[in-house]
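Note that this complex is displayed minus one protein chain, with the remaining chains in position.
Naming follows writing order (A, B and C), and every chain is counted from residue 1.
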Amino acid sequence: MQNNKSTYQKFIEKAHVIIYGTNTIAGRLFDLILLGLILLSVLLVMLETVKDFNQKYHSFIIVCEWIITIFFTIEYILRILTIKRPKNYIFSFYGLIDLISILPMYLSFFISGTSIFAVIRALRLLRLFKILNHPQFNNHSKHLKESLIASKGKIVIFIYFVMISTIIIGSVMYVVEGEENGFTSIPTSIYWAIVTLTTVGYGDISPVTPLGQFIASFVMIMGYGIIAVPTGIISAEFAKNRPIIKESETKVCSNCGSHEHYINAKFCQDCGHAL
Amino acid sequence: MQNNKSTYQKFIEKAHVIIYGTNTIAGRLFDLILLGLILLSVLLVMLETVKDFNQKYHSFIIVCEWIITIFFTIEYILRILTIKRPKNYIFSFYGLIDLISILPMYLSFFISGTSIFAVIRALRLLRLFKILNHPQFNNHSKHLKESLIASKGKIVIFIYFVMISTIIIGSVMYVVEGEENGFTSIPTSIYWAIVTLTTVGYGDISPVTPLGQFIASFVMIMGYGIIAVPTGIISAEFAKNRPIIKESETKVCSNCGSHEHYINAKFCQDCGHAL
Amino acid sequence: MQNNKSTYQKFIEKAHVIIYGTNTIAGRLFDLILLGLILLSVLLVMLETVKDFNQKYHSFIIVCEWIITIFFTIEYILRILTIKRPKNYIFSFYGLIDLISILPMYLSFFISGTSIFAVIRALRLLRLFKILNHPQFNNHSKHLKESLIASKGKIVIFIYFVMISTIIIGSVMYVVEGEENGFTSIPTSIYWAIVTLTTVGYGDISPVTPLGQFIASFVMIMGYGIIAVPTGIISAEFAKNRPIIKESETKVCSNCGSHEHYINAKFCQDCGHAL
Partner (left out) sequence: MQNNKSTYQKFIEKAHVIIYGTNTIAGRLFDLILLGLILLSVLLVMLETVKDFNQKYHSFIIVCEWIITIFFTIEYILRILTIKRPKNYIFSFYGLIDLISILPMYLSFFISGTSIFAVIRALRLLRLFKILNHPQFNNHSKHLKESLIASKGKIVIFIYFVMISTIIIGSVMYVVEGEENGFTSIPTSIYWAIVTLTTVGYGDISPVTPLGQFIASFVMIMGYGIIAVPTGIISAEFAKNRPIIKESETKVCSNCGSHEHYINAKFCQDCGHAL
């Protein structure tokens, strides 16, 4: 029965292992080449916008981009062909990104300038997390993710407060400083308030009047406390989500089964049995 | 007796449910419309200050603002009429904000330019917290609030120290850099010190002399440690206020089902049953 | 014998109570007036450097400053006279600040311009901590102080590393960017490195060449991690130094004396006795 398989079927099976698998050498190599091409592709789109570079190597960049795009297109088609339920892949997060990654180049035939959106391929770099399947790495990833999700509720409330604050602060500064000092409108003043509260501080707009500088000082010191809030939330979440004593650092008593002994404990703290 | 109620009484009762309640569909809808109108109103005041936009749509903005203001006025009056103890509402935090939100527009009849203060309506957005009555959300809110209140004492001491520091640093920089380098007065220099210590760093004033840059470097590295203090305070508070006992470390009572016992508890803390 | 006391002795005793004590009404009032005068005095020195203000009120400021200086001088002499061991006070932290606070004004007779150093009086504001003797406040103060002292060792090592890093980064940027882009010397480049690593970012000096911007990006992302280190150190210290479960939140078993029960525990977790 196995021998009855058509050449096509055999090809599809092999392609599936190479494209979706990470355990065979061919599969791993494919993933690495893919990641390298994604990186190269993103670099090319980026360099295309650098004038000096583009003038010198324009045709070279274009050719490379098309080669990579065609490779990605073939890869996309193969991914659909070699999977059992194509719909699951097509409408998955990675599937959509894979599609969006190749569209801009083809669109650039009809609308010039769309090739720049090929930079969206950068999102394909997230695929690294699929390729790296090391347990310790996954643990880190999971812990990061869980902590951030657990913090989400408080962070949203916090940002809502910050937004209301910036509206009030921005309006006050618009009235105090006025258009002649760069605070040309309330939205611009709110932009300034965000730049200040987040301690970015471009300096494109900065208070000039004494009263404005006084209020700004107040806002900055307030921002001190404010920047501490999300940090506090996330720190607490990180500290909570992880086991305080790692398993590898504790001993279990073979006599009574009690655990959580220090790694250099010599006797069980519950029954006195030698560890 | 119920039937004897006047139409007015019935109306007031119904209005009370709609305005103050959040459990009926009508009440929920009212809250959502109210929140939308507040947002729209704040946006309008903001856009009024954007020159290009204001020139094109001036009359449209004014009409909208008046419609919303009249709606808010009716809502304010109804809130007073439909509550049992109007004074409690009028002098409550939300009551005062509701009043201040409608005043600027009426004041603009007498004093031109006051309509801008209608931006204070942004504070009405805090009402969202009354509308969202979800238990998990309230938990987050409460935890945030408690942690910040618990941190208050230390934060005040900390800010007092920072203020004294900025006075000393500002004065030193005024002497070192002098008026020709932008440090025109001690208050301005203090403003610079705050801009620097909070790591905002506009760059509108920055040290020019080697000695000034040396002192500034010192201040910035100091600011490193300083910014860590409020973060540390609030982080510790967040970590403390939440139960640090993980599920895997707690026991559940087989008798009453209560959980969160210490891992080495031998009896249930709720029913006294042996664990 | 008590009656034999000379008027001078009685005066000294009374003065001691008023100046050093904080429990009598007169003592408390004296402290408050003193703090107010210190604040006023610091404000005056600051305002003296504001040109517009100084031109208008110059003589007024000078007179006020002299009145306050004379008051401080009398206070200083009385503090010495009314204390048992004057040397202890004179060479204490507060004693030295009190002396330095009055010297600049008298020095301004001989050397003009020294009156500005009277701003050192801002340090006298630290006296607030002596006046506020509330136990909860002292607790906060102590906790802050202990946590910072405990963090000191690690912070020093950390700053030493940061300094070596800034020397290397500064030198690299001096070579890469060169004098024509504002990196005029290695010390200036080190100043830039500190401005960047601490995320202050004035923008008075910023990289212009692509390579410089690439290195700067790397430094900034490094600075991300680096700013986290002192925060982490101090957060951990804060979290450690405070009792994780407050005494008021735990119950002690009256039967077996075991403690650390949740506040709403009804039975002892060690002996099952009703709490």
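One rule holds in what follows: contacts are C-beta pairs under 8 Å (C-beta built on N, C-alpha and C of every residue); 3 or more make two chains touch, one makes a residue touch a chain.
Values in this document were obtained by computation on a predicted structure and should not be read as measured data.
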item: Hidden-chain contact residue, picked from the options C:Thr49, C:Thr69 or C:Ser235; value: C:Ser235
item: Hidden partner chain, touching residue among A:Thr82, A:Ser171 or A:Ser235; value: A:Ser235
item: Missing-partner contacts on chain A, residue numbers; value: 42, 45-47, 49-51, 116-117, 119-120, 122-123, 125-126, 128, 136-137, 140-141, 143-144, 147-148, 155, 159, 162, 187-188, 190-191, 194-195, 198-204, 227, 230-231, 233-235, 237-239, 242, 244, 260-262, 265-275
item: Footprint left on chain B by the chain that the document does not show; value: 199-203, 231, 235, 239, 264
item: Chain C residues touching the omitted chain (full complex); value: 153-154, 157-158, 160, 164, 167-168, 171, 174-175, 184-187, 190, 196, 199-203, 206, 210, 213-214, 216-217, 220-221, 223-225, 227-229, 231-233, 235-236, 239-240, 243-244
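Criterion: only the chains that are shown with their structure count from here on.
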item: Residue-number overlap at the chain B/chain C interface, same or different (half cut); value: different
item: Centre-of-Cα separation between chain C and chain B, whole angstrom; value: 28
item: Residues of chain A engaged with two or more neighbouring chains; value: 199-203, 231, 235, 239
